[in-house]
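Only a single protein chain was left out; the remaining protein chains are all shown in position.
The block that comes next holds chain A.
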């Protein structure tokens, strides 16, 4: 099966007043049809920029995007704004953290969704409205016949995010890019929205790239995971590989520093010392080495890649050393 989206050696550099700053270094990933790929990382790790630059959603005058990317086998990097606009919305849809980046406050939500449908397909106004009502029902907005005539400010945050998801799904996109879609929502509403997102993406057969910082959301939603740190994918694998046998010390830190909800409470939470390197960093070695509890002199050189099937990590540690440093945990 050929991948839906295939990104190779992506490098993104911003022009700033202080000179060029590289935010994404040599990132490669692929999204297979029907899968949910989670891209995790902390703020500034490059997780959003990697996706947005592929979709042409970064400021072109101030950004240099290098590498290759294909969507359905066709090159997508460097396409004209016009060509990209035909793809975005119809074949690839974006859901962002703040629904108000996708909704305009001055139009009714039904009109906004119908406009999106009519921009990509030749359908009558009436048919577009009917489809809009059906979509709003699909995303569990109560009384969709009335909700179409509401303005965004009349809806709660959770309802707005549902409307944005309805808009994103309106053209049956092959790929849905969801950038922290539930971060701004309350816990009980997040559970509703994730549940619905999972059901609808499966129903529409859409692939999903889920950008998040929440390892809990990753475990529940994703099939595969890419962990980013300082502009690089430091580890990638299936959800089972990553949660049951993580290889990279950064992934260990991410997982171990989450306070547990059951079982004994540790007196102190394991944490990662220090903080991420500044974005302009140019040293060739492992970017995590200054914070890594397993760092060695060799980490000053570019880290080698450990590979077993689809599980990969950018780290010098081999299997026996890893097992000694962090014994595999048996689930209680």
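Keep in mind that, in the parts below, a contact is a pair of C-beta atoms (placed from the backbone, for glycine too) under 8 Å apart; a residue touches a chain by one contact, two chains touch by 3 or more; residues count from 1.
Heads up, the rule we're going with is that contacts and distances are computed from a predicted model.
In the listed set "Multicomponent K+:H+ antiporter subunit F", "Carbon-monoxide dehydrogenase small subunit", "Oligopeptide transport ATP-binding protein OppF" or "ABC transmembrane type-1 domain-containing protein", the entry agreeing with the UniProt name of the missing subunit chain is "Oligopeptide transport ATP-binding protein OppF".
Screening A:103, A:215 or A:289 against the full complex identifies A:215 as the residue touching the chain left out.
Touch with the chain omitted from the figure is made, among A:23, A:109 or A:272, by A:272. Checked against the full complex, the candidates A:156, A:172 or A:321 give a single residue touching the omitted chain, namely A:156.
In the complete assembly, the contact with the undisplayed chain comes from A:262, out of A:80, A:124, A:262 or A:282. Contact residues of chain A toward the unshown chain are 42-43, 142, 156, 158-159, 186-192, 194-195, 213-221, 239-240, 242-244, 253-255, 257-262, 265-273, 275, 331-332.
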